[in-house]
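Let me begin by presenting the structure, written as C-alpha cells, before commenting on it.
With one protein chain held back, the other chains of the complex are shown just where they sit.
Up next is chain A:
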Amino acid sequence: MNTVIAVPSLRRTTAHAAVLARRNLMSSIRRPDVLLLSTIQPIVFMLMFLYVFGGAIEFALPGAANGDYVNWLVPGILAQFAVFGASATAFGLNDDRTSGVLDRFRSLPMARSAVLAGRTTADLMRAAVILLLQLAVGILLGFRWQNGVLGLIAGVGLALAFCYACTWITATLGMVVRSTEAIQAAVYMVVFPLTLVSSVFLPTQTMPGWLQAFAEHQPITAIADALRGLMLGAGALPPGQTVAGQAMVALAWIGGITAICVPLAVRAYRRAAT
C-alpha cells in the first residue's frame, strides 16, 4: 500500500523539483531542432548588432570599451539574453497546462512550488549553456574583459541570477495567458522595447531627456551596466557610478523581482487549468 508522507518537507520538495527539472531537460534535449534554433538565435542576434551597428557607433563609446563595439555589446547582449532565455518558462508551463500535465501534477501529493521550481531550474540550466556559448562566440569576435577573471565570472553569475528572476515573471505569464500566440506577443511587446530603450546596444546619453530618464532606471539597463562594470571596470560606467554600487542596484532588482513574482507564480499555479 501507499507509504507516502502527507506533508511535503523541504527535502521532498527539492527532490520533486529535481525530478521535474530532469524531465524538462530530457524533453527539450530530445527536440534537437528546437534546441539548435534557440541556441543559434541569440548568437545571430549578437552578430547582427555587432556588424550592423558596430562601425557607426564606436565614437560614442566610453574609453573602457577600448574603442571596440564588441566590448560594449557583449555584456549588454548577455543581459538581453537573460530576459529572452527566461521566456521559455512561459511556453513550457503553458504547454503543460493545455496538455493536462499540470492537472496531473496538481493531483499528486507534492508541493505546489516543486513544479515551478523544476521548470525554472531546467530553463535556467538551458539558458546558462546558451549564455556561455554566446560569451564564447563574443570572445572569438574580439571581446576582451578588462577587470580580471573574477569580474567576468561575477558578471556571468549576475546575468544568470537575473535570468532566474525573470523565469518567475514568465512563469506567471505562462499560466495567466491562455494561448501560445498571446504569450509570444506579450514577450515581444515587453522585451523588445525594454531592451532597445536601455543601455544594451548604445549608451543612453544620446536619447532625448524623457526617454533617457526611463532607460536609465529600468532593470535591463541596471543589469547591463552592472555587467559592464564587472567585466570592463568602472571606466565603462556612466560618470559617478561605481562597479560595486551598480552591482548592488542590479541585485536589488533581482531580489525585488523574485520577491514579487515567486508568490504571484505560485498563486497562478494554484488557480491554473480551471
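Here is the rule we go by: contacts are C-beta pairs under 8 Å (C-beta built on N, C-alpha and C of every residue); 3 or more make two chains touch, one makes a residue touch a chain; residues count from 1.
Operating definition for what follows: contacts and distances are computed from a predicted model.
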The chain not rendered here carries, per UniProt and among "ATP-binding cassette domain-containing protein", "Multicomponent Na+:H+ antiporter subunit A", "ClpA/ClpB-like protein" or "ATP synthase subunit b", the name "ATP-binding cassette domain-containing protein"
Cross-chain touch to the chain not pictured, restricted to A:Val101, A:Leu141 or A:Ala182, is A:Val101
Contacting the left-out chain: of A:Ala88, A:Met110, A:Ala215 or A:Ala247, that is A:Met110
Residue list for chain A contacting the dropped chain reads 1-2, 4-8, 12, 16, 19-20, 23, 26-28, 30-31, 98-101, 103-110, 273-274
